[in-house]
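I have placed the structure first, in the form of structure tokens, so that the comments after it can refer back to it.
Let's turn to chain A:
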Amino acid sequence: MDGVSFSLNAGETLGLVGESGSGKTTTCLSIVGLLPRGARIVGGSVVFEGEDLTRKSQRELRRIRGRRIAVILQDPMASLNPLFTIFRQVAEPAFFHQQMRGKTLRQRVKSLLAAVRIPSPEWRMRDYPHQMSGGMRQRIVGAIALAGGPSLVIADEPTTNLDVTIQAQYLDLLKDIQRETGVALIFVTHNLGIVAKMCDRVAVMYGGTIVEQGPVRAIFDDPKHPYTQALLGSIPKLGSRDPLYAIPGQPPNLASLPTGCAFHPRCPQAMERCAIDEPTNVHAGDGSVARCWLLAPAAAPSHG
Partner candidate 1 sequence: MRHVRFRVFAVAAVLVTVAATALPTWSQTKVTPKGKLTLAWHAGFASRWLDPQEHDGTATPDNFFTAIHDGLIKNQGTTLYDHPALAEKFAVAPDAKSATFTLRRGTTFHNGDPVTVQDVKFSYENYRGAKADVFKNRTERIELVDDRTVRFVFKEPFLDFAILFGTANVTAPGWVVPEKYYKQVGPDAFKQKPVGAGPYKLVRQEPGVKIELEAFDGYYRPVHTKHLVMVAVPEAATRVAMLERGEADIVYNIPGPLIPKVSKMPGVTLAPVLSGSFFLEFPGFQDPKNPFHDKRVREAVSLAIDRRAMNEAETAGMGKVTGNWINDDVQYAIDWPEFPRNVEKAKQLLREAGYPNGFEFSWITPLPTFYSRGERIIAQLREVGIRGRLQTMERGIFFQKLRGGMKEFPGIQMILHGVRIAGSWSFWYEAYFKCGGANSRDRVCVKDLDAKFDRYEKSINAAERKKLAEEIQRGILENHYLVPVFRHAFVNAIGPRVTAQKWQDIFPTITTGYAYPWEDIKVKE
Partner candidate 2 sequence: MTQFIVRRILYSIVTLFILSGTIFLVVRMTGDPVLLLAEAGASTEDLDRVRQQWGLDRSWPVQYLAFMENAVRGELGKSFNYRMPVSELYFERLPNSLILGLAATAISLLVGVPAGIVSAVKVNSWWDNAAKGIGLLGLSIPGFWLGLVLILVFSVWLRWLPTSGAGDWRHVVMPAVALGWYFAASMLRLTRSSMLEVLGSEYIKLAKLKGLPEVVVIGMHAFKNALIPVLTLAGVNMVVMINAAVIVEVIFAWPGIGRLLYEGIFQRDFPLVQGVVIMAGFMIVGINLVVDVVYALIDPRIRLTR
């Protein structure tokens, strides 16, 4: 992955959009320093509340994970340890990070469960994951995320595995929590509808890099990058009878990217230069930035 650069303020929600394999999850994991084996951070920085996380040791990062940055994973059926009670799993961040014990801890867990709108939390605490539905489990995961009192929550496709009816409820919950606690939220998704509803800013990823980012309104009203345009064009419109537009071709394998712009083999507006030079970031007037030669055909190539 390369050329991924974005910033986020407290209380803001950034949507991270892209197809599977575009590098969204890897980006998130690298923020907290939890890369899979064989992956390393080669360059760049992750500045969180004034500190560069790439310079920190694993031990220091562990103190940040779950406490100041929390993650919500995608599959509620698999995210919870089947052998431990709800209480235990929700209490762990507070237990380990804030040394809460006894009555205070129990109170904390109860209030967390209440915050994610779990009915009868005192009873539910003693249950095991298999005794709950998917929607409830995902709320528990939300409670776990909030347990440490984080300032940033990264939600990796939290509603993808939920029923459509539950999805809306969950999204509302997240929005309410954000409003109440002021956390910053990075919302990873491939669903533009959710982006429209939840996010203030959006970054579109393709081929391991961000091809366009900016305020949601700007991106949706006037997408600059052909990929973004194609994505938006492929959203089904209610009442329309036109055939759905699908982007021809396959997303590239991050291990063997095409030369020049990663999207050029599939881009309907590709130019000669696109196959040779990687495009640089170009600021458009409305606050969005896009990485495309269409915006600056004469500009110098970016490095790397």
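A quick word on the picks: all candidates are chains of the complex that A comes from, given by their letters.
We take it that a contact is a pair of C-beta atoms (placed from the backbone, for glycine too) under 8 Å apart; a residue touches a chain by one contact, two chains touch by 3 or more; residues count from 1.
Source: prediction; values computed, not measured.
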Looking at this complex, which of 1 or 2 sits next to chain A and touches it? 2
Where on chain A does candidate 2 make contact in their complex? 32, 34, 37, 61-67, 70-71, 73, 75, 78-84, 92-93, 96-97, 128, 130-131, 141, 144, 148
